[in-house]
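For this view, one protein chain was removed and the others were kept in their places.
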Amino acid sequence: MYSEKVMDHFMNPRNVGEIENADGIGEVGNMKCGDIMRIYLKVSDQEVIEDIKFRTFGCGAAIATSSAITEMVKGKTLAEAWEISNKQVAEELGGLPESKMHCSNLAADALKRAIEDYRSRKAQQEA
Amino acid sequence: MYSEKVMDHFMNPRNVGEIENADGIGEVGNMKCGDIMRIYLKVSDQEVIEDIKFRTFGCGAAIATSSAITEMVKGKTLAEAWEISNKQVAEELGGLPESKMHCSNLAADALKRAIEDYRSRKAQQEA
Amino acid sequence: MQKVYLDNAATTRMHDEVLAAMQPYLTNVYGNPSSIHSFGREARKAVEEAREKTAAALGGEPREIIFTSGATEANNVAIRGVARALQQKGRHIITTAVEHHAVLDACKALEAEGFKVTVLPVDAYGMVSPRDVADAITDETILVSVMLANNEVGTVMPVAEIGKICRERGVVFHTDAVQAIGVLPVNVDDLQVDLLSLSAHKFHGPKGVGALYVRKGTKLKVFSFGGAQERKLRPGTENVAGIVGLGKAIELAVTDMEAKVSRIKAMRDKLMTGLLSIPHTRLNGHPEKRLPGYVNISFQYVEGESMILSLDLKGIAVSSGSACTSGSLDPSHVLMAMGLDHQTAHGSLRLTLSAYNTEEEIDYVLSVMPEIVARLRAMSPVYPGKD
Partner (left out) sequence: MQKVYLDNAATTRMHDEVLAAMQPYLTNVYGNPSSIHSFGREARKAVEEAREKTAAALGGEPREIIFTSGATEANNVAIRGVARALQQKGRHIITTAVEHHAVLDACKALEAEGFKVTVLPVDAYGMVSPRDVADAITDETILVSVMLANNEVGTVMPVAEIGKICRERGVVFHTDAVQAIGVLPVNVDDLQVDLLSLSAHKFHGPKGVGALYVRKGTKLKVFSFGGAQERKLRPGTENVAGIVGLGKAIELAVTDMEAKVSRIKAMRDKLMTGLLSIPHTRLNGHPEKRLPGYVNISFQYVEGESMILSLDLKGIAVSSGSACTSGSLDPSHVLMAMGLDHQTAHGSLRLTLSAYNTEEEIDYVLSVMPEIVARLRAMSPVYPGKD
């Protein structure tokens, strides 16, 4: 069902946890569908993702995509990170079962929310 | 499907053939259903069946019931023979498959026709 | 790696004796039962012997047994068949919210065609009330369909009571007995059912073959056409080997049932107690009126599929009522009908035992489970007791 890469991320997820005093937090999904992903960002002044962590309630695909995206964007700028799509995350993992493409493949959305959160906080600080 | 007795009558039918100058001939069935039975009678003055023969076009049940009835009535009076029903012939053979009870179990009817034929000839002779 | 199969509600391993019984019909006895030559007659004989065994196991007559390709087909033939045969009499059907989709969706399709369908609710244990059935019956009611035991939580329904009500009210009664064969006494007269569905692979028989018991006199209209097989209720060349396997499997299933069941129950209780000792867990389904081999437990804060995958990597096969296992978006309609919240439903695990399981296997599962749950909870954004 799942590729080896998915199973590796599922069993050995990268960057699980929280960041205290995170610069941005994004959450997507809902309990109805059985997937909730939360992403925490630590962002440098140059808008580089210095640290990223996640917590996910969900199936193998949900956990693996969360883990994969953290690896994909760590050290990237927010602008670069913003460009990443759910589809790219799935590709990075060697594909996902079709039934999982929609409900459990939301990590890029969670990341976008976190970036938005970072930006709105920034805007508030600057205001 | 068929009882041993049916198969015995089918493979070793009793009284196959014709009687030249028969006293009565009866035929039932039609080609549509695939069964035609013809029975020939030789009747004594005491109305005893001295000889009986048959020819049958039809399935195993048709042939076996024809054969069986000839054995059942040989030496019997016409009155006794008249009483025999298709059901009794089937019983004599140890039963017939349900699908065969109607279309292929007509030997008693053929015999009745032969008896009727004998009687109408007799009536004509006497007239 | 040790392999532990605890998904016997999904399907079971075939009994060696069942395969042995089938073997001749997979090799040299290959005739078509409709043929009148010796090859055909041998096949016919085997089919009719299986019919006798099936009837004997259920307490019915051989001619009341129709072999099908499984319970899905049996359920469809029953529901649709009665609806169509009796639509002049009335167009109301009663079923429950926790039926298998074969029943529920067949009823819904009839609803779209103008039938009225009452889907009765269940209580927190997944139990339907006979009283509700009685109250729902009207002059228009032509069919009641209530499963004998639920396939997700194992709750055993009061089918005999409902059967009595239906008979008194002159309503045809169907039960889906798929999960009950071999673990509960199933007698069509005691249960007062007119129609009963079963599937061989759920009781150590082959996949792709089932049966529908049709009480003499019950009117069914069919929608499948072809040969005259199975009294025209189920045309098509008979799956001879499969039917023989079903016959053997049901014969074995009802043999020494009590002894088998008490062994299964002992293992089940050990498994259940062990799993419930993990914090934030709850048992789903009825605590007593439950199939002997069923443990359905919700693990708060974690999702079912992630537990299945984790257990699978330890060689353990179980299932879940989580949406993620079915490709749909909503979690199990059964758990939702029982009033579980989404999180609890998504966190459910179904472990189902058979006579092939051993106590060592249970010990093994209990040894790995706490760790798995702890690991997933540590990842969960909703788990309050973090890290």
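Residue numbering begins at 1 within each chain, and the chains themselves are lettered A, B and C in the order written.
Everything below uses one rule, namely that contacts are C-beta pairs under 8 Å (C-beta built on N, C-alpha and C of every residue); 3 or more make two chains touch, one makes a residue touch a chain.
Since the model is a prediction, treat every value here as computed from it, not as a measurement.
Engineer: Hey, which of C:Gly59, C:Gly90 or C:Pro235 is the one touching the hidden chain?
Structural biologist: Only one listed residue reaches the unshown chain, and that is C:Pro235.
Engineer: Need a quick check: the contact residues on subunit B for the chain that isn't drawn.
Structural biologist: 2, 7, 10-11, 13, 16-18, 27, 31-38, 55-63, 99-100, 103-104
Engineer: List the residues of subunit C that touch the chain left out of this view.
Structural biologist: That gives, for subunit C, the contact residues 3, 5, 7, 10-14, 19, 22, 26-28, 30-32, 34-40, 69-73, 75-76, 80, 100-102, 104-106, 108-109, 199, 201, 206-209, 223-228, 235-242, 305, 308-309, 311-312, 315-319, 325-327.
In this section, only the chains that are shown with their structure count from here on.
Engineer: Report back the single chain whose CA centre is most distant from the CA centre of subunit C.
Structural biologist: B
Engineer: What whole-Å value do you get for the distance between subunit A and subunit C if each is reduced to the mean of its CA atoms?
Structural biologist: 40
Engineer: Subunit A to subunit B: how many Å between their CA centres?
Structural biologist: Computed from C-alpha means, the inter-chain centre distance equals 91 Å.
Engineer: Need the CA-centroid distance for the pair subunit B / subunit C, whole Å please.
Structural biologist: Taking the mean C-alpha position of each chain, the two centres sit 56 Å apart.
Engineer: Find every residue in subunit C that makes contact with two or more other chains and list them.
Structural biologist: none
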